[in-house]
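This structure is in structure tokens; I'll ask about it shortly.
Every protein chain except one is present and positioned as in the full complex.
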Amino acid sequence: MGAYRHFPVFMVTVPLVCAVLLPFLGYLRQKWVPWAAMLPLAFSSVLGLLLIGKIPAEGYLGYELGGWPPPWGIELRVDRVGHFLMLIVCGITLLALAFSRRYISREVSGGRLTAYYVLFLLMSGAMLGFVATGDVFNLFVFMEILALSSYALVAITGNRNAVRAAFKYVLMGAPSSIMVLLAIGFIYSATGTLNMADLTLRIADSRYSEVLIVAYILFVIGFGVKAALFPLHMWLPDAHSIAPSPISALLSGLLVEVSTFAIFRITFSVFSMGSSGLFASTLDAVGIFAAAAVLYGGIMAILQKDLKMMIAYSTVSHIGYIFLGITAMTAEGLTGAMYHMLDHGLAKACLFLCAGNFIFVKGYRRIEDLKGAWRQMPWTCFAFALASISVVAIPPTAGFISKWYLILGNIKGGNYAYVVVLLVGAILAAVYCFRIIYYMFFQPGKEGAWEGESRDAAPSMLAPVWVLSLGTLFFGILSYLLIPSLLDAMNFLL
Amino acid sequence: MGTALNLTFIVLLVVTALLAVLARDLLAAVIIFSAYSLIMALMWQRLQAPDLALTEAAVGAGVTTVLFVVAIFKTRRREEEEE
Amino acid sequence: MISLVFIAALFALLLYVVANMPPMGDPDNPTNSSEVIERYLEKGGEETHADNVVTGIIINYRGYDTMGEVTVIFCALAAVLAVLGRERRGRIYAYVDRSRVPSSVIVRTMVALLVPFIILFSVYTILHGEISPGGGFQGGAIVGGSMIVFTTIFGLLESSQRIPQRLRFPLEGSAVITFFAVGALGLAGGGNFLTFAWPEIAGNLQPSLVVWLTVLVETGIGLGGAMVLISILFSMIREEEEIAVVP
Partner (left out) sequence: MRLFHNYHYIASMLLFCIGLYTVIVRRNIIKKLIGLNIMETSVFLFLISLGYLDGGIAPIGIGGADPSRMVNPLPQALILTGIVVAVSVTALALALVILLYRQYGTLDVDRLFRDEETGGEEGEEKGETA
């Protein structure tokens, strides 16, 4: 074991500690803060990239914090899937942060600017920790850092609607955290341990299956609120559409997926499914809600007039997709779900950042106002179109690959109804995405709407958008690099 | 003896929780909540958790209550009537 | 109505769980009989050098949780400041200080006399954390509580001069920073992150070293926690309209 075994803990801890140090820099040199905030995330990204191929043969990289072996101490456990997600988190947070520098200085000022970057780093570090940890209580702690920083980031502009959306988010998020804590209490009472790997062993021969099932249901409800699974999604459209655009990109592209990953983890690593019929029926119920989410989110997205609101509802729909992959319980379905997390993270972050560009340059939020936009903002419009194509799942993009595997997984699992739902969801996505593309490229703009001196957004705001949209294309064409190892990892889990 | 005392605490906890929830005067509700936290601290001492009893007495009954009181002074004291 | 039904159903479900749970207080139930607990209770004293096993777990066995915990309070501070903003510096600004509660001489004198003793008690709580109930955050919360009492009687202006922003500002992150520093120290000794003990290097000094590091971390948590709570309180109390006056 070389030095790389220390990498996971530094990937998680360095952003958190740098967040604490950032106010000092803000006090001395306010101007350097946006640049300095990128350093820890770049550091984490580099460590994450160096870890590629270093995950040992047993399928995970464990790290005993404090040198205490797992059931006594806390363990970080990065398996292939977790590593994959950590890389996504690093990449998207870094791009969103780069985008923030110009964007946020207009919406937020003074001391709050430093607070914005502090909270941003705390949120990124917490997401990494949330994915990496191998201890259920540690999971709760990271979830709380994540939740607190995201509540505040939604409200950071101080705009009255933003504060209200943030409060709505608190009112749903905080009880759900408590439910997760109660669920942790339940599984602790039935097994006497908190380490995930240890839990798997003990749950298998626990006498208290009733307690465990209710614990599982509470976990699903608790993380379901954070992941905005259909009936629990009420906070999402407000929070995602009103937050500043880089934050919307993080919330929609990462937070929701990381929470979904928590359910995935609890389902497959902790409860190691299949031991009891009741678990399976819980998962079936989740599947029904996920299918409802796909349809509901798609229809609501079509009905929206506000661009960011539409993208937010599209997120509700796509969370349904990911859950449908998980409930399929086949390696293909799970691979599709994981690949969809990648694709959805890239595409949604790109769409929200494009919306941010429209708001920043012209102040336009409504879909109507985008008519004829490409004349003035061609770069943003083309990136938007590319990301939309991935959302709709048209071939060379990553969205197609992920949906292909989702459908394949559901066919193998015998859930033909869900296959239909997935296809209908893609049609709905085509309706709401192509409408905007049509407006942008083929409709004449309103008189004077796209005139004036300001051209397309600044290069520092276009670059992240283009990296993300080209990313969807890249991972679509080169999917054979990742799919086999993901399939392996999933077969290993099942 | 021990059980009776525990049961008394539990009854008190439920009663104070209900009162805190039902009181129309927010300040009263917060003060009742403070009493609830103190009883909770005593309960935890009975369960042999002195660390937590100390924490709950300082944080739950102290800091949290004061934060609530500050918030009430910054906003309004009475619950609004039904429309 | 739907929510009432939902809550009733949830309560029934939870009761069903409770009815199927291992009996409370039984030495044989899974929580009390696992080998996790045995090691904590029997070897905790010698492995963490803290007689209070809870402190041993918080600082040593599960130190990463506590590091997360102190990050949570720091995050709460950053969040509250992002939402409400800091109070203005006492020297430059004065304001219509409405945070004072009118009170008699007796109350004022008593509070002024008591606050130092409360702070002394909190110092005791922090430093004695490893052998008696208490520890960093409890002590910090007690300091916070004493400053709250002081603020209600003497007003925000007075108390923000006693604990000025330039004192609080560098100390707010002290909990996370000490934790990280101690953790990195363990790494420097060749162990894992957050390792407190290196028998091969420290030799005979190891027990006292661990105790000192524990006390250091507790102090960091106490100071950081107290400052964060006071800053949150001041930020919530501060008035919006402030008037600049000549000093």
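A, B and C are the chain letters, set down in written order, and residue numbers restart from 1 in every chain.
Here is the rule we use: contacts are C-beta pairs under 8 Å (C-beta built on N, C-alpha and C of every residue); 3 or more make two chains touch, one makes a residue touch a chain.
Because the structure is a prediction, the values reported are computed rather than measured.
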Fill in the blank from the handout: Contact set (omitted chain vs shown chains) is A, B, C
Practice task
Would you indicate which residue among C:Ile73, C:Ile163 or C:Val182 is in contact with the undisplayed chain?
Solution key: C:Ile73
Exercise for the section: From the listed residues A:Pro175, A:Gly414 or A:Pro484, report the one that touches the chain absent from this view. Expected result: A:Pro175
Practice task
Spell out the interface residues on subunit B facing the chain that's missing from view.
Solution key: 6-7, 10, 13-14, 17-18, 20-21, 26, 29-30, 33, 36-37, 40, 43-44, 47-52, 55-56, 59-60, 63-64, 67-68, 70-72, 74-76, 79-80, 83
Practice task
Would you write out the residues of subunit A that touch the absent chain, in ascending order?
Solution key: 109-112, 137, 141, 144, 147-148, 151-152, 155, 157-164, 166-168, 170-171, 174-175, 177-178, 181-182, 185, 188-189, 194, 238, 241-242, 305-306, 309, 365-366
Completion exercise
Interface residues of subunit C toward the undisplayed chain are 3-4, 6-7, 10-11, 14-15, 18-19, 21, 23-27, 31-32, 36-37, 40-42, 44-45, 51-54, 56-58, 62, 65-66, 68-70, 72-73, 75-76, 79-80, 83-85, 131-133, 135, 137, 225, 232, 235-236, 240
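Basically, only the chains that are shown with their structure count from here on.
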Exercise for the section: Treating touching as the only link between chains, describe the layout with one word: line, ring, star, complete or other. Expected result: line
Problem - subunit B and subunit C, separation of their C-alpha mean positions in angstrom - result: 20
Exercise for the section: Measure off the straight-line distance from the CA centroid of subunit A to the CA centroid of subunit B, and report it in whole Å. Expected result: 37
Fill in the blank from the handout: Seen from subunit C, its contact residues with subunit A in the complex are 13-14, 16-17, 20-22, 29-37, 39-40, 60-65, 67-69, 71-72, 74-76, 78-83, 85-86, 169-170, 172-173, 176-177, 180, 183, 186-187, 191-196
Exercise for the section: Using the touch rule from the top, collect the residues of subunit C that touch subunit B in their complex. Expected result: 52, 54-55, 125, 133-135, 137-138, 141-142, 144-145, 148, 229, 232-233, 236-237
Exercise for the section: Enumerate the contact residues on subunit B facing subunit C in the complex. Expected result: 50-51, 53-55, 58-59, 62-63, 66-67, 70-71, 74
